[in-house]
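Of the protein chains in this complex, one is absent; all others appear in place.
Take a look at chain A:
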Amino acid sequence: MPVSATNWADEVDGEDQPQSFTDANGITTTIEYKTNEDGKKVKVTRRTQKKLIHDVVNKAAAARKKWPKFGKEKGKPAGPDSATTNVGDNIKLKLSSTGQIVQEVDEKHEAMKQQLQNKKILCRICKGDHFTTKCPYKDSLGMEDAGSSSTPAAEEAAPEEQQPGGKYVAPHMRAGAAGPKDRDSMREKRDEQPTLRVTNLSEDVTEADVSELFSRFGHMSRVFLARDRETNICKGFAFVSFTMREDAQRALEAIDGRGYDNLILRVEWAK
């Protein structure tokens, strides 16, 4: 049976014709149908507005615009060539009457320099001016003290610079760096609870051990120890969520790099 022209399938096909109409505001809407790379039909709607910009130019300059290109550009079509002409980043010229063109970045840089100049070596345990490893109270005070000393200074100064044989601390993690503050605040927004990731735990560690280790820094909302599903032994890492960010920060500073069950713990902000 011959298919008539009024077949419904044909009517659908008829829709595939590109449409174009202009509204009262001079905005032209063009609707096109095309097949994308997945073989699916997509509808493309474009709204364009043509604006004619009149520019008054010198007669001689207008004549020069029609000059054919020459030299290395000979035969090239009109219009800028991306090989030689590009658009740079938007650099705004900010004009000011104060006569002080201050460069805040430079200032920050200088401030940092100043800060580092006055920086002294500070022991994590007794706050004396020596390296933590050289602390005379290392054995007597040890971890207990680090936990209990909840002075704000502990939060600010992790005296890690230049520690001989000590572990590497990324520049943005070092005390005094402007970085971690902003980064942490960003993280805080992402998940409300400040969570620490503790790695390099030994196999024998239990949840209770982890709680005990961190409980001295403040109230914890959650302790999660990753265990092997079958053997039920520790997989070597845990997550600890604190209710207070400051507590978490102190815990991070105190526990990170500490020995625990013959292994050196690594504590960082959970990602």
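Basically, contacts are C-beta pairs under 8 Å (C-beta built on N, C-alpha and C of every residue); 3 or more make two chains touch, one makes a residue touch a chain; residues count from 1.
Operating definition for what follows: contacts and distances are computed from a predicted model.
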- [ ] Pick from "Eukaryotic translation initiation factor 3 subunit I", "Signal transduction histidine kinase", "AAA+ ATPase domain-containing protein" or "ubiquitinyl hydrolase 1" the UniProt protein name of the chain that isn't shown here.
- [x] "Eukaryotic translation initiation factor 3 subunit I"
Task: Sole residue of A:25, A:45 or A:86 that reaches the chain not shown, by the stated touch rule - done: A:86
Task: Hidden partner chain, residues of chain A it touches - done: 51-58, 60-62, 64-65, 67-74, 78-81, 83-97, 99, 101, 103, 105-106, 109
